[in-house]
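Only one protein chain is missing from this complex, and each of the others stays in its spot.
Here the chain labels run A and B in written order, and each chain numbers its own residues starting at 1.
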Amino acid sequence: MNTFNRVISILDRSLMKIEELILSFAIIVISVMVIGNVLSRTFTGASWAFNEEISRFALFLATFIGISYVARKGRHISMSAFFDLAPHKIRKALAIIIPLVTAIVLFVLAYYAYGYMASVRDSGRVTAALRFPYYWMLIAVPLGFVLGGIQFLRNAWINIKEKDVYLATDKKDYDRTDGAI
Amino acid sequence: GCGNGGDDAAEDNGDAGGDGETYEWRFVTEENQGQVQYEYAEEFAERLNEKSDGQINIDVYEFGGLGSEVDQVEQLQSGVVEFAIVSPGFTGTMVEEGQLFALQFLFPDDVAETQEVLETSEALNTHLAEKYEEHNIKPLSFWTEGAMQWTGSTQLRTPDDFQGFAMRTQESPLIMESYRQYGADPTAMSWSELYTGLQQGTVDGQENPIFFIEDAGFHEVQDHMTISNHNNYVAMTTVNPGFYNDLPEDIQAMIDETVEEMKEVGFELQDQMNEELLDAIIENEDYPTDVYELNEDEREQFRELAEPMRDYFRENGGEDAAEILDMLEEEIEEVTGEEA
């Protein structure tokens, strides 16, 4: 059991590193593409025809691979007024139910995202400038939903296992000991 | 609209469809109210409604509500919407042969002759149509929205005028390569940024039919327009084949009949709109635009530079590109009586 936990923990750390790398790299690639294109257009008169496709690909990657990373950090935008004001017991229940249901929805979306990707693949559509199969642009979508779903399952699990309320595996609920509410 | 032709038919066909079933269909376009495609679709819907005595109701969607042009095509292919007007330019990354409509100086100079080719061509209506049907798109007719013209911040009369000229085009390798042949720097830009791009000089010029230029106000931010007639903006009226084939025969016949009627209606729609709006551009004193029509000599210079693009298309336009273009060239010759 101990070895199992350690393996999971190593996998988890590596996955997080990969997600961080992808997010960071995507933003840098977008910057390089857009800046490079404008400099090239200004100084040589020629645009980078591939800049739009590569930038868009990087944005898709950041958006969907980011789902699980943002979930890990508890940073998805939500309206937490009711959650924040609720008594501890209800908060605890919500902290389990919300990520659980969220995970299910994300898995369903992963299924449809795969379906969409498959239909684009079958249509034979290619990108306009670099002419690579368009469905490559979509690979991040089902993958991102699956990874996001897994992370939300873990957010539910930590609330089942631990006594305190966790907003995410990496984020405990705000400290309420200052008697604010 | 001018749909009085359908009144008598509606009474005759009162029981069309046999079982009295009603139909609710959707028709998406790539343009907005007041522009050719949308007005075409509205007229199409109205006529079918009258013919069927109210049995067929078609909701027409403006551009944007259901996504991009490519999204709309995918929705047609899947049967989410039943009808669509599709520009082959937006499906060129899927049905590559459809890029032939981007070849400049291919179709006859005269728009009416172009329309004749579009209506009668076997290359288009049989062979190219098959290519689309392989992708679950059934073209019912090919028609023109009018000849394309150039606008520019400087006058465009000869290929020399295109040297170093930043020409905005659609994101299509064939179109971009065509302008490189003239010596221009083609730049792909979304049309929602185009007005500002022209105003501020990020790009120097663009191509479109007159009605679109006027409607989008491009003449407000351009000093020159050249009546170049270098190409025709071609659109296809399309239907989802599965949906169409499952319809009762009398309903299919009703659709076919309407498509036939719309050939003339569509032609007049664009003709009238392009003519009226050309006058509007010329007479606009707030935003004066110098309008110049290319003479035969000047057209010839561009035609020569455009010619090699046909071989480019034969090589890069998909497996049946050469066959379809050869056949089309012959058909054009038959209509015009001279070599295409």
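A few remarks follow.
Just so we're on the same page, a residue touches a chain if its C-beta (ideal position, glycine included) is under 8 Å from a C-beta of that chain, and two chains touch if they have at least 3 such contacts.
One rule holds for everything that comes next: contacts and distances are computed from a predicted model.
Missing from the rendering is one chain, named in UniProt as "TRAP transporter large permease" (options: "Peptide/nickel transport system ATP-binding protein", "TRAP transporter large permease", "Ferritin-like domain-containing protein" or "Ser or Arg-related nuclear matrix protein").
Considering the full assembly, B:71 is the residue among B:71, B:275 or B:330 that touches the omitted chain.
Here one chain is not drawn; of A:23, A:49 or A:126, the residue touching it is A:23.
Touch with the chain that is not drawn comes from one residue among B:126, B:196 or B:272, which is B:196. Listed residues A:11, A:85 or A:160: the one in touch with the omitted chain is A:85. In the full complex, the hidden chain is touched by chain B at residues 26, 59, 61, 64-68, 71, 74-75, 78-80, 190, 192-193, 195-197, 199-202.
Mapped onto chain A, the footprint of the missing chain covers residues 20, 22-28, 30-31, 34-35, 37-38, 42, 52, 55-56, 59-60, 62-67, 69-71, 73, 75-85, 94, 97-98, 101-102, 105, 108-109, 112-113, 115-116, 119, 138, 141, 174-176, 178, 180-181.
Note that only the chains that are shown with their structure count from here on.
Work out the mean CA point of chain A and of chain B, and you get 41 Å between them. Of all the residues in chain B, the ones that touch chain A in their complex are 70, 74, 77-78, 92-94, 135, 164, 166, 171-173, 176, 185, 187-188.
Chain A contributes residues 41, 45-47, 49, 52, 119-120, 123-129, 131, 134 to its touches with chain B in the complex.
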